[in-house]
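One structure, as structure tokens, below. Some questions next.
One chain of protein is taken out of this complex; the other chains stay put.
Labels for the chains are A and B, by order of writing; each one numbers its residues from 1.
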Amino acid sequence: MNNKLYGNLTFELSHKGRIGYSLPKNQFGNHEIPADLKRDKDAQLPECDEMTVVRHYTNLSENNFGVNNGFYPLGSCTMKYNPTINEEIASLPAFANLHPLQSLDTCQGALEVEYNLQNDLAEITGLSDFTLNPCAGAHGELTGLMIIRSYHQSRHDDKRIKVIIPDSAHGTNPASAAVCGLEVIEVKSTEEGLVDVEDLKPLLGEDIAAMMMTNPNTLGLFEKEIPEIAKLIHDCGGLMYYDGANLNPMLGAARPGDMGFDVMHVNLHKTFSTPHGGGGPGSGPVGVRKGLEKFLPSPHVEKNGDKYTIIYNHPNHVGAFLGNFAVILRAYTYILSLGKENLKMVGPLATLNANYIKECLKDVYELPITGLCKHEFVFNGLKDKSTGVTTMDVAKRLLDFGYHAPTIYFPLLFHEAMMIEPTENESKDTIDGFIKVLRQIAKEAIEDPELVKSAPHNAPISRVDDVLAAKHPILTYKQLVNDNN
Amino acid sequence: MTYKYFPHTDEDIKEMLAKTGVDSLEDLYAEVPESIKLKRDYQLPEALSEVEIRQLFDKIGKKNHQLTCFAGAGVYDHYTPSVIPALVERSEFLTSYTPYQAEISQGTLHYIFEYQSMMTELTGMEISNASLYDGTTATAEAVLMAKASAKKANKVLISSTIDPKTLAVVKTYAHFHGVELEMIKAKDGITDKEDLQKKIVGNAIAGVVVQQPNRYGIVENYVGFADLCHEQKALFIMNSVPADLALLKTPGELGADIAVGDGQSLGIPMNFGGPYVGYMCCTEKLMRKMPGRIVGKTLDKKGQRAFVLTLQAREQHIRRQKATSNICSNESLMALWVTIYMSLMGKNGIKEAAQISYDGAHYLYDGLLKTGRFEAAFNQPFFNEFCIKYNGDVDQLLKRLEENDILGGIKVTEDTVMMAVTEKRTKEEVDHLISLCHE
Partner (left out) sequence: MAKVIENLYYSESHEFVKVEGDFGYVGITDYAQHELGNVVYVDLPDVDDEVSTGEEFGAVESVKAASDLISPVSGTVVEVNEALEDTPELINQDAFSNWLIKIQLSDKSELDSLMDAAAYTKFCNK
């Protein structure tokens, strides 16, 4: 990573009269667009030559940090290695040049990929069938909740408009419920950080559509009461929804379908190695147990004999086509590359890494919940907070050593939360290096707190003024230029 | 146990287990109830080496046919400059996370700021977000936004000329979120303004949604629609194909409050349906109601110009169930894709590509009419896509074209087909299509 800020915008490199493209000569003759349909003023896009554009984005990329640069201990994000072979397969012209509305006969290969991934995900999660249509985890959550509501509506059980969500849940859970027209009821966590079953019982009733959970939960703890929780929800007529963001440690260990979950989403850009891309594209396939297949949204891929086909089985639509196909292709390649014998090692190795870091640092960082964790765990800031060094400060100081920060200030249960998730791809050397640095920062927090509080020192920029950004929003180049004048 | 993605040696594992205080990897799952532990292998094939992966996908790929594309319906075979995949595949873009840590994400934050700026230029609107999933969900989000902005109105009017795929998604979101939808009739292939008037005047309407070009490829004249909406305190929402906005009157010029659509036409490969990128632009007044991430300019402690995710108080991780949307991951890398596209093509390139597409479609249209086997389906202006009536069996026509490696278009009705032309189609390809249609 380049520690000097490059800082330009293409608009600032633009020069009237320059072009960066070449198109064939227009051989189709001149046709006039009716004057009343034409735009009045041209779009003021940049005018740059090709090399300027190439240099610009190359330099911008060097002010970024990716998994290929170094360790990303972000809890609940599963920043695992994005295999290069996946990229190669995803860009094959035989797939990239297909129009989604081509006749079925001409895209059997693409449909085969979709169908096989649906089945592979069903096998890995212990469910019956999957839709690959949602474009992200939150999109999958929404789709899953729509499936659950459709199920209840089909039984004319219209009073089921509430969803139970743990107070430790990720923000997308209640947000997805709200978008789906459902009311959120929070269930508390125990001191051990698990869903409080006694607090859950009085919440049950005939108005409960579902309970949304992730297991392990956002503290990295396995919800061992899950069989009882699932039974309680099912007995009152609700369905169990699994947020698949934390599926990684379960590979090889247990399956959500076997835990009693009815509907779930998977994050291909987490558990199944597709790249995060700076914030997408992702993919959030949704799976259902037996009996709920008919509620999967349209379109859906099925197999008729030895031909693949697309069916429109349900009025719910969450996208135009069959999902982010190029992302799906990457995930399918990943599953084929690992095979059954390596997929089952993903969970144990990730869990080993997490527990090792926890045990090595619990003397200098506050560990609110002791005992075995799964793929991630939470520290509640430094053990010694006397010098006022916060989790934010520690996170920023980590950047100086070439590590991305862990997830901070989430979950909300702990005020100085630092959620650390090392994936199964991280070696003991990398992890030992990370541990060494965190120990050093803990030491600096006592001996030279100002150094930590004013970090980062080795990044292209220092801390930003986000109050200014929110109070005085400058969101476009035009606004930037007007603001300067 | 050795595998190329797992660096742990047996020694490593032994040491780490000792530090953790358990005897074996299985013991790490001690608290998992026996009844739910997975005690068998996955019923999946064994690992394939890279050599075998390549062979397998070569085989699967051969079951797909790459065709010369004359189909559209929301996905267009536009030119992708070679520079784009080379830059987008750079691992610092590809394998990075959401730019929450601004200090080490200035690359991502700069390009998103550029993306936002370019989308506002293209649509003529004041501000843009950092992207949504695709055009269909962006339209659905706009409908939800209209409801959230309206004080009492809970109904949104939708033109019958919007793409049925978009309508299906909007209907789904509206059904669950509790927004009432009513369709505006179509007349001669365009939105019936009189029907809109009838349905909006005196009723509590939160928003009106139209599409440009519409589902038949027709360029509608939306002058006056915004005024009609604003008189009734409704939001005017336009879903437009961005590549066409290089030449067409923009949502901004037409007074739209929200502009949405799919950015696929800005050089993104067809990829069998995705990933694409949804865009959403709006007026400054609606800034705080807009879903999705937004990047803004600020200064760092040393006074350097920097960019940061801002206005996050609207988003799911803060608002939780009070957020107007649940969106988290969006389509950042695809936003980068179209940003580089617009940087390369620039002010003039997007116009030239759009003009060639426009001329190509009109050349094809005239050529088909001349064969005597086709006649006009509508009497309306179109951009680079048109519907046309065929005096034979459309299915058979498309099948015959397919046998000649051509994706001839989309069947609209038994006797109507919809075709699109882009700057990638040569005169030879178009003439060849015309002669095949003549048979």
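Basically, contacts are C-beta pairs under 8 Å (C-beta built on N, C-alpha and C of every residue); 3 or more make two chains touch, one makes a residue touch a chain.
Please read all numbers here as calculations on a predicted model, not as lab measurements.
From the options B:14, B:62 or B:322, the residue with contact to the unseen chain in the full assembly is B:322.
Shown as candidates are B:314, B:347, B:362 or B:425; the residue that touches the absent chain is B:314.
When you scan B:230, B:288 or B:399 for touch with the missing chain, the hit is B:288. Here the missing chain is touched by one residue of A:51, A:104, A:311 or A:467, and it is A:467.
Within the complete assembly, residues 466-467, 470-471 of chain A touch the chain that is not shown. Although one chain is hidden here, its contacts on chain B can still be listed: residues 288, 312-314, 318-319, 322.
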